[in-house]
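And now, chain A:
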Amino acid sequence: MIELFFITGWTVIVVLAGNFLRKRFLGAKRIYMLLALNCLYLVGIFGCYPLVLQISGKL
Partner candidate 1 sequence: MVSSRISFILEMTRRDFVERFAGSILGSLWAFIFPLVNLLVYLIVFGKIIGARLPGTSDMYAYGIYIAVGIIPWGSFSNTVTRSTNIFSDKKNIITKLNTPLPSLFVHVSLSEALTFIISITLMFIILALKGASFHCGYFLLPFVFYLQQILAIGIGLLTASLSVFITDIRQLVSVVMQLWFWFTPIIYVVDILPDFAQKLMVLNPMFYIVDGYHNIFVYGAYPVFKPLIILTVISHLLLAFSYMTFRYLEKDIRDFL
Partner candidate 2 sequence: MISAQNISKTFKLYQSPSDRLKEIIFRRCYHKEYHALQNISFEVGEGETFGIVGQNGAGKSTLLKILTGVLIPDRGQVTVDGRITGLLELGTGFNNEFSGKENIFLNGGYLGLSHSEVEKRLERIVEFTELADFIDEPIKTYSSGMIMRLAFSIAIHADPSAFVIDEALSVGDAYFQQKCMRKIKEFKDSGGSIVFVSHSMNAVKVLCDRAMLLLDGACVEIGDPEPVINTYNYLVAKRTKGEELKFHASDTGESSYGNEKITINGVQLLDEQGNSVAVAQSGGPVQVKINLTAHETIAEITVGIAIRDKFGQDIFGTNSFYLNCPISVEEAKSYSVLYRFDEFNIGAGKYSITVAAHSEHEHTNECYNWIDKSLAFEVVQSGDYSFIGLSRLTPHLSIEDME
(Lines give C-alpha, C1' and ligand atoms only; values in the text may rest on other atoms or scores of the structure.)
Protein backbone atom coordinates (compact mmCIF):
# COMPACT_ATOMS: atom_id res chain seq x y z
CA MET A 1 0.00 0.00 0.00
CA ILE A 2 3.02 2.25 0.18
CA GLU A 3 2.57 3.13 -3.51
CA LEU A 4 -0.96 4.31 -3.03
CA PHE A 5 0.12 6.42 -0.10
CA PHE A 6 3.00 7.81 -2.08
CA ILE A 7 0.91 8.77 -5.09
CA THR A 8 -1.95 10.34 -3.17
CA GLY A 9 0.60 12.30 -1.18
CA TRP A 10 2.13 13.70 -4.33
CA THR A 11 -1.26 14.51 -5.80
CA VAL A 12 -2.40 16.37 -2.73
CA ILE A 13 0.80 18.41 -2.57
CA VAL A 14 0.56 19.40 -6.20
CA VAL A 15 -3.15 20.21 -6.09
CA LEU A 16 -2.59 22.40 -3.05
CA ALA A 17 0.37 24.11 -4.63
CA GLY A 18 -1.58 24.64 -7.86
CA ASN A 19 -4.46 26.16 -5.95
CA PHE A 20 -2.05 28.40 -4.12
CA LEU A 21 -0.51 29.55 -7.38
CA ARG A 22 -3.90 30.21 -8.89
CA LYS A 23 -4.69 32.69 -6.19
CA ARG A 24 -1.34 34.40 -6.24
CA PHE A 25 -0.60 34.81 -9.92
CA LEU A 26 -2.67 36.09 -12.74
CA GLY A 27 -2.32 35.70 -16.48
CA ALA A 28 0.38 33.91 -18.42
CA LYS A 29 2.85 33.74 -15.57
CA ARG A 30 0.47 31.53 -13.64
CA ILE A 31 0.26 29.06 -16.48
CA TYR A 32 4.02 28.73 -16.81
CA MET A 33 4.34 28.18 -13.09
CA LEU A 34 1.64 25.52 -13.18
CA LEU A 35 3.35 23.86 -16.12
CA ALA A 36 6.67 23.81 -14.34
CA LEU A 37 5.07 22.40 -11.24
CA ASN A 38 3.28 19.77 -13.26
CA CYS A 39 6.48 18.75 -14.92
CA LEU A 40 8.22 18.44 -11.61
CA TYR A 41 5.32 16.40 -10.32
CA LEU A 42 5.34 13.88 -13.13
CA VAL A 43 9.12 13.60 -13.09
CA GLY A 44 8.82 12.99 -9.38
CA ILE A 45 6.27 10.23 -9.86
CA PHE A 46 8.18 8.47 -12.60
CA GLY A 47 11.50 9.04 -10.90
CA CYS A 48 10.57 8.01 -7.40
CA TYR A 49 8.26 5.12 -8.15
CA PRO A 50 11.08 2.66 -8.82
CA LEU A 51 12.68 3.74 -5.55
CA VAL A 52 9.46 3.12 -3.69
CA LEU A 53 9.19 -0.27 -5.35
CA GLN A 54 12.71 -1.07 -4.29
CA ILE A 55 12.04 -0.06 -0.69
CA SER A 56 8.86 -2.13 -0.53
CA GLY A 57 10.87 -4.97 -2.07
CA LYS A 58 8.72 -5.48 -5.12
CA LEU A 59 11.18 -4.80 -7.89
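Methods note: a contact is a pair of C-beta atoms (placed from the backbone, for glycine too) under 8 Å apart; a residue touches a chain by one contact, two chains touch by 3 or more; residues count from 1.
How were these candidates chosen? In short, all candidates are chains of the complex that A comes from, given by their letters.
Note that the structure is a prediction, hence the values are computed from the model and not measured.
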All of 1 or 2 sit in the same complex as chain A; which one actually touches it? 1
Counting only contacts in the complex, chain A reaches candidate 1 at residues 3-4, 7, 22, 28, 31-32, 35-36, 38-39, 42-43, 45-47, 49-50, 53, 58-59
